[in-house]
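Removed: one protein chain of the complex. Kept in place: all other protein chains.
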């Protein structure tokens, strides 16, 4: 079947409805019999300027996103047995707070599955391909563990760049059409912003973006918000300090966007001057009614916040300016003096890997949440795999 | 057990009969109790000059091939429960038209298994090693998907060259003897012609050649013929245009050989002068009674053929002659003007990856069969894994 042709003739409908069963090998294909997508439903699109990370959306690809948000007002309680409202997971903007909340419920079930060993076969017979154009062992292992914890199987390559290497020179679209013949879902890491979106536009199976260069890494953003909700118990009304590299750090920028979906959030930016938060995010937060302020006093900020989100200053951003880098990286360290100033219920987060921006003696404090945060990535990924393959 | 010693004392018998059960871990070992090989059976050997791709066969290795063809006149209808007549899959010459026809029947069953989810456990408990001396992600993923679709498990290495690296310096034979202790079947990709045959001569488990340098890539040849039979409905009496790099292209040369096994086939060669089909194939076709002609008019040829098989001009063959390469690669492009000239039932094939020798606007035409062709590789590989491990 020529997918592109089929695609263009069906317009706004979901991929699953216009193509043969995405999952054609075993499994529960309930959604195929009860399409929940409908052209008559209203939908909304959220678009915002991501500054350096901006992804220009073509008319064609924005349609994919529009569909993704059709069901945004459905509650998860009434969703069981229904199809997941997303065809693919490409960028954080796809998720509104109701969808997030429902996904978090599923992630909690996944924690139980991992511990109780029931339900661990729900993805038996399903095959996930990890198509990595650059190595990211941490992310890859997290996804592969998630799939295997649910009884699914994995095809792995960290060598996907070979497909498009000079000698072979295949387009991403051709690669996707080949790989989709081998698997039921594809997790893709790419070095180019927008690659995941291009893959999703081509594929007849779900695509999960596991990072596309300077673009998005939506499952990281999801696990961050999930961790806050899990540890603090709420997302409305929280105070969050974003610390470190706020200019280039993909995670803090995505987190700021997602936090803007919640009420009465206050964000503190604590960063060296050379890597300050950029105006696009500040403006976005202001437009969404989120309070924010910049501060140079980490201890004082930490004492007020529910979450201190530390990040690594990336040396590679500084090129030859080694002095600037050395100055920046030493400026705001989360050590025991910071943690001791924090409230009892508050937490320290970090997307990992860390160098020395959180001192090792903090690890023993119960407020050090970063390894639990990494573990939450497993549950979020289990939840997304379940939802994309089986529905609610 | 010293395999080499055992081997030499048993001569023509199949490997499985003189060695301990190849598959010693679970599974259906029916064939071990009812040996279908017999020294008294007649057998025939097909040998032909493959030109640049020629594989010199030693007395020892040709015996392996002889055995492979003993059962060539058995029909698949009477084969069920019997052992597969091949111990290994090393080169296209192992397959005659009856064997091909029977394999294609099994491949069709595999299409049903993939879709219906029954039978997907038939290789449960079996372990396949993919022993790749050079990366070939496309081929590896296809084999691994095939194995996992049937419930089997996989050990992967794209790093097999490490076994024979300078510091370690192990022979291929020693590597095979080690790896065969870990798995039930081995899929091997190597950079040297003849490597798969050497591996098969050593191994007590089945070896599948997934490409040995400039040598063979038999599963590609099989999936090509399977695709024609599947799409056109027959192999006798067809007209096929082979287009592009006919001098060095391994796939078109193998395809020409296999087509010669069918009746009333006509082949058109359409290629730039610098990469014309070589005389060894032309002579072979003539000797087999296959009509062929060369043509420079792709549209005219396309209008007469059932199959237009396009190939990529490989830049690496041209070295410094960039001009020659540029001239050659642009000469015969399959675009809409070619496809529009084709008959309604005809198809365009390509072994992939493609660059621009088929334009992207052709993809939407139902006659564009190349992605279906890639998918057929999955079914052919599922069939071969089933046959080598479980028999008919």
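Lettered A and B in written order, each chain numbered from 1.
Keep in mind that, in the parts below, a residue touches a chain if its C-beta (ideal position, glycine included) is under 8 Å from a C-beta of that chain, and two chains touch if they have at least 3 such contacts.
These figures come from a predicted structure and were not determined experimentally.
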item: Residue, one of A:82, A:101, A:145 or A:171, that touches the chain absent here; value: A:145
item: Residues from chain B at the interface with the omitted partner, ascending; value: 1-2, 4-5, 8, 24-27, 125, 127, 129, 153, 155-157, 159-160, 162-163, 167-170, 173-175, 177-179, 181-183
item: For chain A, the residues touching the chain missing from this view; value: 114-115, 117, 120, 135-138, 140-142, 144-145, 148-149, 156, 158, 314-316, 352-355, 360, 363-366, 368, 371-372, 374-375, 378
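Just so we're on the same page, only the chains that are shown with their structure count from here on.
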item: Length of the line joining the C-alpha centres of chain A and chain B, rounded to whole Å; value: 41
